[in-house]
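This is the structure I have questions about; it appears just below.
One chain of protein is taken out of this complex; the other chains stay put.
And then chain A:
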Amino acid sequence: MAKHVLRVVAVVYVLFLLVLPVALIVWRTFGDGLAPFAEALTSPSALHAFTVTLTVAGWAVLANTVFGVGAALLLVRHEFPGKRLLGAFIDLPMAVSPVVVGLALILVYGRFSPLGGLLESWGIQVIFSTPGMVLATVFVSLPLVVRAVVPVLEELGDEQEQAAHTLGASRLQSFVRITLPGIRWALGYGVVLCLARSLGEYGAVAVVSGRLVDQTQTLTLFVEERFQNFDQPAAFAAATALALIAVVTLLFTKLLRPKDRSDGN
């Protein structure tokens, strides 16, 4: 009996929170066939939003992959003062609202702050432009790669690396030939999660981008802006595109997950 109740609760929960909204969006998008969908997505503004999203997400994923692997190595393989603090800081983006992150970035890099002023005098504009959006996205997706890699690195241990050293490998060689293959599935999983998070980021990017149409407008901002301007077909088309990308990345993580396990034994 309890089992049935639980099942019904779960199904209703998922139905109203997930299936219904997504299905409605898809239905609205494709209600008039594929042509309006294609048209809405190939408008100059939509295409521009795509490019901005990809650029920002690309840099953010690159930065967080490099940082993530570095930080994971540091946390697992080295002892240093402030290690626990670093671990705590890495989890901070999980707890802080993205809007707060955006505002904080404006405080640090805005035109009227010392650092922002200095950068501007060198011709680098951070806020209301791509660097700021990349920074914001890096911040919100910071923990994903680190947290995916740390447990695998811990389980891997450092004996294989030591064996590589005694066989004549330099640090770089043992990293490339031993460590990296050892964490590749976890790293792939973290990178895909990071990518998904970066593509979907809204709050922090909304604050630092200034929402300049055809300039700093990402796909999520595009959806919101089109919706506000009663251009529902475009909004729904872009939303569906985002959802599809999310589904594809999710499938990727599912593909990566089981291999991760079989690789571990």
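Note that contacts are C-beta pairs under 8 Å (C-beta built on N, C-alpha and C of every residue); 3 or more make two chains touch, one makes a residue touch a chain; residues count from 1.
In this section, contacts and distances are computed from a predicted model.
Look at the chain that isn't drawn here: its UniProt entry, checked against "(2Fe-2S)-binding protein", "Protein DVU_0531", "ABC-type quaternary amine transporter" or "Protein DVU_0532", names it "ABC-type quaternary amine transporter".
Of A:Ser113, A:Gln160 or A:Gln232, it is A:Gln160 that touches the chain left out of the display. Take chain A: the residues that touch the chain left off the picture are 159-160, 162-170, 173, 177-178, 181-182, 263, 265.
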